[in-house]
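After the structure tokens below, expect a handful of questions from me.
All protein chains of the complex are present and in place, except for one that has been dropped.
Moving on to chain A:
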Amino acid sequence: MATPVSVLRLPKGPDPNSRGFDPKSPRFIALCRTSIATSASSETNAEQLPIEQHARSVLRETFLRCLLSMTNKKVQFLMHERVKVEATFGASDIDVLNFQVSDLHTPIGVQKEALIRCQDVISFTCDS
């Protein structure tokens, strides 16, 4: 299944910056999800905040290092409806909304470069 496929341009999602666009509409929420709030609860008192921030930075640093260790390795993505695809991991964006991958093996052929929406992914695995 190594047939390369020509680049597919799927319709772009809603542009969050264009006029007359409702941020409460389901389409916006599904496609332009904002990242999780920086502070989990508004009752977090001032003493807890530095501890929470430290925890946050430790967690995030470890996560970024994991992503770093996965670059240029083969990963298997498990998507909705039990779809499994394999690709070579490239990068993630800062909000973990999209993954950039190369050589994505799909049922219709191999996509040389692709962006995978994280909302479509349930999990992904990498062997090291």
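The rule is short, and it goes like this: contacts are C-beta pairs under 8 Å (C-beta built on N, C-alpha and C of every residue); 3 or more make two chains touch, one makes a residue touch a chain; residues count from 1.
The rule we apply is simple: contacts and distances are computed from a predicted model.
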item	value
Absent chain [UniProt protein name; select from "ER membrane protein complex subunit 10", "Autophagy protein 5", "Gem-associated protein 6" or "Dipeptidase"]	"Gem-associated protein 6"
Contacting the left-out chain in the complete assembly, out of A:V5, A:I51 or A:I108	A:I51
Residues of chain A (touch criterion as defined above) contacting the omitted chain	33, 35-36, 39-41, 48, 51-53, 55-56, 58-60, 62-63, 65-66, 69-70, 78, 80, 82, 94-96, 118-119, 121-128
